[in-house]
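Apart from one protein chain that is not included, each protein chain of the complex appears where it belongs.
Chain naming follows the written order as A and B, and within any one chain the residues start at number 1.
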Amino acid sequence: MATTAVSSERANYLNAEYGIRSWLFTTDHKRIALLYLISITAMFFVGGFFALLIRLELLTPAGDLLTADTYNKAFSMHGQIMVFFFLVPSIPAVLGNFLVPMMVGAKDLAFPRINLLSWYLYIAGAGLYIWCMMSGGVDTGWTFYTPFSSLFSNTHVVEAAMAIFIAGFSTILTGLNFVVTVHRMRAPGMTWSRLPLFVWSHYAVSLIMLLATPVIAITLLLMVLERALNLGIFDASRGGDPVLFQHLFWFYSHPAVYIMILPSMGVVSEIIPCFSRKRIFGYSFVAMSSIAIAVIGFLVWAHHMFVAGISLYSALVFSFLSYLVAVPSAIKVFNWTATMYKGSISFSTPMLYALGFIGLFTIGGLTGLFLACLGVDVHVHDTYFVIAHFHYVMVGGAVLGYLGGIHFWWPKIAGRMYPEGWGRLAAVVVFIGFNLTFFPQFIVGYLGMPRRYWQYPAEYQVYNVLSTAGASILAVGYLLPIIYLLWSLRYGKVASENPWQATGLEWRTASPPPTFNFDETPEVTWEAYEYDTMPLPEEVTLER
Amino acid sequence: MADHSEHVVSVGLYWLIWAVLIGATFLTAWIATVDLGIFNTVVALLIATCKASIVVLFFMHVKYTSEKMTKAIVVSAIFWLLLLLFLSLSDYATRSSG
Partner (left out) sequence: MSDRAGLGDSPLVVEHEARPELRHHFADVVQQRNAASLGMWVFLATEIMFFGGMFCGYLIYRREYYPSFAAGSKSLNLWLGALNTAVLICSSLTVALSVRASQLGKRRQLLWLLWGTIFFGLVFLGVKGFEWRDEYVHHHVPTFYFSAQDLIRENPNLHIDPQATKIFYSLYFSLTGVHAAHMVAGIGIFAVITFMAWKGKFTPEYHTPVEIAGLYWHFVDIVWIYLFPLLYLIDRRPGA
């Protein structure tokens, strides 16, 4: 399929209107997606800065770079920024906002103005958090556990909590928009069973966003009231129960990790069939597994509290349910693998990220099962084993999915191809850097190194040095895409409508798309992932 | 694709619902003064649930809508709340010390 040399001159969403006002007051879901892309990338680097501080401090066993209090702030803010201001919005607010309307054949999301409001709420929350950070930050750990946060901490807990409270409403509105869009805005012929799995995973994610986020909102509000008004609801010395805070906090924060991983799984479900030239194996199983993860994910939260003082009966129930939640994730991994079997695989950049996802997510998920086992958890709770586990799923899983998705849909978003050689190099650098950073942490955690400590016994140093070395490689891997993606905006090859020869309605309109997505409302008469009838893409085959 | 706003409920029915709700309010306040032991709480919540259901079905038109999604959402939200309440309470209820 020939590339249209003048596509960048045709009217599209990027050149429809110019000027800062046309961006700040836009209701076009694609522009809002880009606003989010810029904001969350900025927050990612702020969170990354704190990671840098942590890893530099941990190069040596002694606490010699930062004071203990400053170190507490570093890991607390690293966690809060990365969870609330990067991972939770990342794929849904950027790729979801951009693609969901197009994938269902609509002109926009159901509520475009609410979409813009959600971005402004995100900015307000992020702004308040930055202000909190500049004023001295917060040191409670990302989890805000009481009574330290409500009573003893001398840092800016209220500002941090309120910033996250505000950002939570951004999430809720995004989820609301997706649910109503998928229910009410599908094009003629786009039945539920023809929806791309990316849409299914965003629908499932939206259910979690809507039902879980309000609980953390009220929990943070209660904690702030406790701190400001000296209430005592969470203070054991005044008849309160700190574990109640933990129950309410984790009722959201566990499903939150599924908010972070499900969209990534949706991305992988789009990339794997495309670069195996084969329809997805077990479409309904993959679709239903997204819903299953969303539902079962609500039933496991107290596995973060096994040693906090919950009853043994409770611990047994939550342990059992935590094993159950692994099943739908495993179903997805099996289906992706079966999709690739006897497919025609090409190792494009998105495919490298997707393959990396499968391997790293599997490791992260399996180590989650280690943690779900009560006896093992008593030993490794609050050690680096836990840190390694969640970074494997959140970075090795969610971030790799995010990067894969950015690359896969970059031609559609920007109208340009990124340089494939650099893309593949960066993917490999990320993979190597990531494993070098986090695999040693499994070992050192199992050996007993606690988390959140700024000094450690000398026998753990070699693992920490490896980890910090890995982190510096990983940092390079993150910087490379920033550079070549920006470069491609000006010098990249102009993209055709469907450079990957992928299925999906978003590939049946120009790159970049016109403001209202389609010149005519599509009428869908075909099933999803009909790769057996699609020709091979030139770009990928030519790069051999 | 029908939706609830096309069904116009009669004024009489609305006033009847109002009367039932007011009556139930006084009933619940009065019955709280009668000693039913442990059932005081049960009865109070039962009456509250009946009142809430009447508001949902008649004032919020759920009885008249053909949209299955509305009913699914109401049921799901209540179910999720009960999940939060039940699983948290079960921890406290099974602790050995007070």
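Criterion: contacts are C-beta pairs under 8 Å (C-beta built on N, C-alpha and C of every residue); 3 or more make two chains touch, one makes a residue touch a chain.
Just so you know, these numbers come straight off a predicted model, no measurement behind them.
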Touching the left-out chain: which of A:G19, A:G239 or A:G375? A:G239
Omitted-chain contact residue, chosen from A:A42, A:L225, A:I291 or A:A308: A:L225
At which residues does subunit B meet the chain that is not included here? 1, 3-5, 8-9, 11, 14-15, 17-18, 21-22, 25-26, 28-29, 32-35, 40-41, 44-45, 47-48, 51-52, 55-56, 58-60, 67, 69-70, 73-74, 76-78, 80-81, 84-85, 88-89, 92-93, 98
Considering the entire assembly, which residues of subunit A contact the chain that has been omitted? 11, 16, 106-112, 172, 176, 179-180, 183-185, 210-215, 217-219, 221-222, 225-226, 229-233, 238-241, 244, 247-248, 251, 515-516, 519, 521
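Criterion: only the chains that are shown with their structure count from here on.
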What is the distance in Å between the mean C-alpha positions of subunit A and subunit B? 37
Could you please specify the touching residues of subunit B with respect to subunit A in the complex? 69, 76-77, 80, 83-84, 87-88, 90-92, 94-96
Per the touch rule, the subunit A residues reaching subunit B in their complex are 183, 211, 215, 243-244, 247-248, 251, 298-299, 302, 310-314, 317
